[in-house]
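Right, I'll just put the structure down here and ask away after.
A single protein chain has been removed from this complex, and every other one stays in its place.
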Amino acid sequence: MIIVMASRKQEDIDHVKSKVEEMGFDAHLIEGVQRTVIAAVGDGRGKERLQSLESLAHVEQVMPILKSYKLAGREMRPEGTVIPIGNTSIGGDTFSVMAGPCAVESREQIVETAKIVKAAGAQILRGGAYKPRTSPYSFQGMEEEGLKLLKEASEVADMPFVTEVMTTESLDLVADYADVLQIGARNMQNYGLLKAVGKKDVPVFLKRGMMATFNEWLMSAEYIMAEGNHNVIMCERGIRTFETETRNTLDLSAVPVLKKLTHLPVVIDPSHGTGHWDYVSPMALAAAACGADGLQIEVHPNPEVAVSDGPQSLKPKVFNQLMDNLRPILKVTGKSL
Amino acid sequence: MIIVMASRKQEDIDHVKSKVEEMGFDAHLIEGVQRTVIAAVGDGRGKERLQSLESLAHVEQVMPILKSYKLAGREMRPEGTVIPIGNTSIGGDTFSVMAGPCAVESREQIVETAKIVKAAGAQILRGGAYKPRTSPYSFQGMEEEGLKLLKEASEVADMPFVTEVMTTESLDLVADYADVLQIGARNMQNYGLLKAVGKKDVPVFLKRGMMATFNEWLMSAEYIMAEGNHNVIMCERGIRTFETETRNTLDLSAVPVLKKLTHLPVVIDPSHGTGHWDYVSPMALAAAACGADGLQIEVHPNPEVAVSDGPQSLKPKVFNQLMDNLRPILKVTGKSL
Amino acid sequence: MIIVMASRKQEDIDHVKSKVEEMGFDAHLIEGVQRTVIAAVGDGRGKERLQSLESLAHVEQVMPILKSYKLAGREMRPEGTVIPIGNTSIGGDTFSVMAGPCAVESREQIVETAKIVKAAGAQILRGGAYKPRTSPYSFQGMEEEGLKLLKEASEVADMPFVTEVMTTESLDLVADYADVLQIGARNMQNYGLLKAVGKKDVPVFLKRGMMATFNEWLMSAEYIMAEGNHNVIMCERGIRTFETETRNTLDLSAVPVLKKLTHLPVVIDPSHGTGHWDYVSPMALAAAACGADGLQIEVHPNPEVAVSDGPQSLKPKVFNQLMDNLRPILKVTGKSL
Partner (left out) sequence: MIIVMASRKQEDIDHVKSKVEEMGFDAHLIEGVQRTVIAAVGDGRGKERLQSLESLAHVEQVMPILKSYKLAGREMRPEGTVIPIGNTSIGGDTFSVMAGPCAVESREQIVETAKIVKAAGAQILRGGAYKPRTSPYSFQGMEEEGLKLLKEASEVADMPFVTEVMTTESLDLVADYADVLQIGARNMQNYGLLKAVGKKDVPVFLKRGMMATFNEWLMSAEYIMAEGNHNVIMCERGIRTFETETRNTLDLSAVPVLKKLTHLPVVIDPSHGTGHWDYVSPMALAAAACGADGLQIEVHPNPEVAVSDGPQSLKPKVFNQLMDNLRPILKVTGKSL
């Protein structure tokens, strides 16, 4: 921690030094031309308590130097993490495409979609059985019945599936069915849920909160990993900005930034990231080009009657074309479907 | 819903009209000079499904006309809601001050603080027993022991208390002790938790999410109210913007906007809203002047050793002065402590 | 500047030290448990060049310690600046109300409004003769004719006036008429214009850009002051966020933050800050309560036919009521109209 003094009086400096030392750190003094700075040196534990020194009138600012995540940090596994999922895996040389409808609506819908996306080259099925909706009056998902249909579709199409878990109460049930547990953007800092999935032996697909910094997002991964589950996949799905032409602003810089900061795989969701089907394919290609480990994409056989997220769902024909366009770009990046 | 057509071909217009009618709405056509618009008329139920028509290439945009909350809407109770809490209440002519430390740290700390804030005029004690922390390695709260200490302090100082509940697992326990259940900003869209507190007979203090629009925030209140608990207090605590000099950007326009849209009381938290103790008092006075129903403020006898939120906690002396400055402003707004 | 090393190799440390010294600064080394940090000590000049060391792979981060503004800094004039304007002044114990229409539309409109706002207690007239409009097809203002009408209204009502200057070409003309030169939010970083008004002997009313940090805004004041014109008034008018219920998000924390950082007066514009007339008065009262030096408010005798900003303009009756409500709040803050 770097403590910038507001005052240059000896007694104020001594006061801060003694506080730093009481908390178990060494205090190094640097006298600048205009400011005095105290560097608190010691191991990371408990360092955030130094922040409280900002409450002193003679302290201008307390600036942290170290990242607060450890298990998620790149240094932990410089070669990158590969996560096995059923008959496939995420990370490494694989480019993983997770596709399917926003919500499971019926056996026919989910089985048909699974066959379509599998035939097009997707490796993992997606579909929601529990749906986080802004309104309590909107369709909340088929729940356990939806999980059963996902399982059936997954078996018919021979592909594992990812589905969202929204509560600790339903976690055991969802974990019995799902190959990957999705934590939605709104739950990225639902710490009770993070700790609970951290105790499960199922990979976790962690979506970035709409207003979460990269650092906070990695700290949420750290919550899961600290409980023992190291199979975490990071999914960028757009952040909230002032722009209204797109549903969210898809922050593709998440790919190079996270590749630098963490060893965990990074997947892009251009469906929520843009909110409009005609922006999905260009952003999916961009994600592949900048080095993402995969995509999560909403596909619906009949978007105009979808119970949710119709505007951002791809028709099968458009999805097929996207998959065809992805392949040559992946050749350039050294990954393959 | 207003459906703006991208195409002016008769067959496209007929197609959209028939879709609208299939979903159970009347379709009214308006031929503008440059665009054709279709108004879908009917009662609100299921209207959000019309949004999926945006997936059609011949539809430019689908614009909602109605607010989606009902129970929380001002029309429901134009005179405003007053919520009884122990020996006091929130709403109406009362200006409620909830004060206390960020986290309960010890019996001495919480009992001493309770006495101080009570003596200064605060009606409700605040303190965290379960703490949502960005890092899994930070202090997570004293949990049940903290609840017991809060209860004790609350009895000693003869004032009810508000404390955060983070999980459905701990809800029964927290609800046994607390007079008001706080839902933190990070849990504003934790729908499982919202539904669960909606079934309790304890008032809920609902903080605005860092990236939540007023509409989304009211929809979260609606989740609680739809389960039967109509005693919801809205708390603005700052939204996330690009500005870094303050911890968050305290959006005081929440007060007049919510006063127009909802009958629920509106409380301001200038401690989290600014993140720095020396900005807290001016913003607290501003909140009183624009018509807020109260404040939630962090007070700590010794901020520089606080285990969390030290920089934004007021010392007792500063808090006393704030209370003194509040009174004449409240006289102007017709409220009183 | 604090330079956080990514590498701990001696040669990398030596390389950075030598670069720092080549640029004329002393390099102080601090060996932490996990990171090595180099503090570059010297006077402020040219320090921003150190930032380029971030381009080195063995440097993690370069963090500035000092604020970059000097003339605008609080230390320069701890007692605060008072700026004389015609028969009144801004700053100190005065609470200044600048009121009038968004745009000058006719002699009758501006003269009538001037009389109304003067009678209500406003000290300064506002009105636009040159209007920055998002669309080139919208009304662009009455230009010189508008300036003449402002002058006339100002004389009739015996109050100075503030009006926006948009270009260096029109600066001489506008400065001949106006008592205060307004720089609009969109021009906050139009450095050519800032330098030009910096050479004039007329006070400058500098609006915060929609996306400007406090630091950038103060740097724009510094641009003006560095040319010799120290009479700068800072005006917060709302920043851009994701919220759409208000036109902008009025950041009232600008008041306590700027009061700490600068000696310049701080004025609030709740009309642009909210965009809706019924939110203007509450936010104006809040501005007074948190210590602002004044308000800029749009008043129109007939808002529903205003050529611009009708929705956010106050009718005379509402404005009168606001002025009446302001007085007792100002009594509390020690200021007066």
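Worth pointing out:
The letters A, B and C name the chains in turn, as written, and every chain counts its residues from 1.
The rule we apply is simple: a contact is a pair of C-beta atoms (placed from the backbone, for glycine too) under 8 Å apart; a residue touches a chain by one contact, two chains touch by 3 or more.
This is a predicted model, so every value here is computed, not measured.
In the complete complex, the hidden chain is touched by one of C:Ile85, C:Val267, C:Ala306 or C:Leu326, namely C:Ala306. Within the complete assembly, C:Glu54 is the residue of C:Glu21, C:Glu54 or C:Glu108 that touches the hidden chain. When the missing chain is restored to the complex, the residue among C:Ser7, C:Thr88, C:Gln189 or C:Asn320 that touches it is C:Gln189.
The set of chain A residues touching the chain not shown comprises 211, 213-215, 239, 241-246, 249-253, 255-257, 260-261, 273-274, 278-279, 282-283, 285-291, 325, 328-329, 331-332. Although one chain is not displayed, chain B still touches it through residues 2, 4, 28, 30-35, 37, 39, 41-44, 63, 65-66, 240-242, 244. Although one chain is not displayed, its contacts with chain C can still be listed: residues 19, 45, 48-49, 51-57, 62, 68, 132-138, 166-169, 186-187, 189-193, 195, 209-211, 216, 219, 222-223, 226, 240, 276-278, 303-313.
Here, only the chains that are shown with their structure count from here on.
Chain centres here are C-alpha means, and the one lying farthest from chain A is C.
Each chain gets one centre point, the mean of its Cα atoms, and the points for chain B and chain C are 30 Å apart. The mean-CA centres of chain A and chain B are about 26 angstrom from one another, to the nearest whole unit.
The set of chain A residues that touch two or more partner chains comprises 240.
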